[in-house]
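Structure first, commentary second.
A single protein chain has been removed from this complex, and every other one stays in its place.
Coming up: chain A.
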Amino acid sequence: MVVGMTLSTFLQQLINGLSLGSLYALIAIGYTMVYGILKLINFAHGDIFMMAAYFAYFGISVFFLPWYVTFIITILLTMLLGAGIERMAYRPLREAPKTSLLISAIGVSFLLENLATYLFSGKPQAFPEFPVMTTPIFVGGLSIQPVSIVIPIVAFFLMTVLLFIINKTKVGMAMRAVSVDYDTAKLMGIKIDNVISSTFAIGSGLAAVGALLWCMKYPSVLPLMGVVPGLKCFIAAVIGGIGNVKGAVLGGLILGFSEVLMVAFFPSLTGYRDAVAFIILIIILLFLPNGILGKKQVEKV
């Protein structure tokens, strides 16, 4: 059933799609970055996102820190957590087959989920409200929360910063070298461990920013809150071409828009919204196995 849609309803849905898609994009960038450099799908990414939400919740609601202090602490703590996870769970497996790393990542994901359940209880906590960001502005029948505009701006800003880091800085050059050829990079005197740690720190920092914006828009914090966004953003990263930062943003936006527009045009199918993500994934992989912006993989013999 297609509802005879007015222009304002359609525009409203586009705004909904833009803010949801940009959130996906933000988290997908972190996913794709770690993959691009290490060829590792960091399944714990969604749970790092969840931990960031708890850091922010504790900062504001329990320790009563001002929001800007909390945000900085949250991002720093999450970066530390990401680098720490790499140090404990991935570095010892550096020489092991990629499958071991992948399984280690799944293990870290379960560990974080259960740790959070144990430490913070399984009950949802209310994330503090940011009226400046959430009080809607009404423009001719449209309702726009400032946060819905801030999210895409932040996402594009961080994408630009990240591209700058990767393409223009020394660390970025080292990252690219590691991603092209790990062993040669090592021979060239690149400090592999530092490069990989900073990759994880940056990726986790992006997850933290994503978590902060996510919680402003959807203000509840739960130990399992990272599972679905983690999965969706992984899909977004794959759609865009995993390993490619611009691809992750594109994938996130495609996913966000298609979810919302499916709800808009086929209201009776809204329960299958999560399935849409997977259907899009399958279709795109059938025609573009490397994703939309992904590079062709050349197997070296």
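Odds and ends about this structure:
Following the convention adopted for this analysis, contacts are C-beta pairs under 8 Å (C-beta built on N, C-alpha and C of every residue); 3 or more make two chains touch, one makes a residue touch a chain; residues count from 1.
In the analysis below, contacts and distances are computed from a predicted model.
Going by its UniProt record, the hidden chain of the complex is named "ABC transporter substrate-binding protein" among "Sarcosine oxidase subunit alpha family protein", "NADH-quinone oxidoreductase subunit J", "Sulfite reductase (NADPH) hemoprotein beta-component" or "ABC transporter substrate-binding protein".
When the missing chain is restored to the complex, the residue among A:37, A:112 or A:263 that touches it is A:263.
Here the missing chain is touched by one residue of A:100, A:143, A:169 or A:184, and it is A:143.
Residues 3, 5-6, 9, 12-13, 16-17, 20, 117, 121-126, 129, 134, 136, 138, 143, 145, 214, 217-220, 222-225, 227-228, 259-260, 262-264, 267-268, 270-271, 273-274 are the ones on chain A that touch the missing chain.
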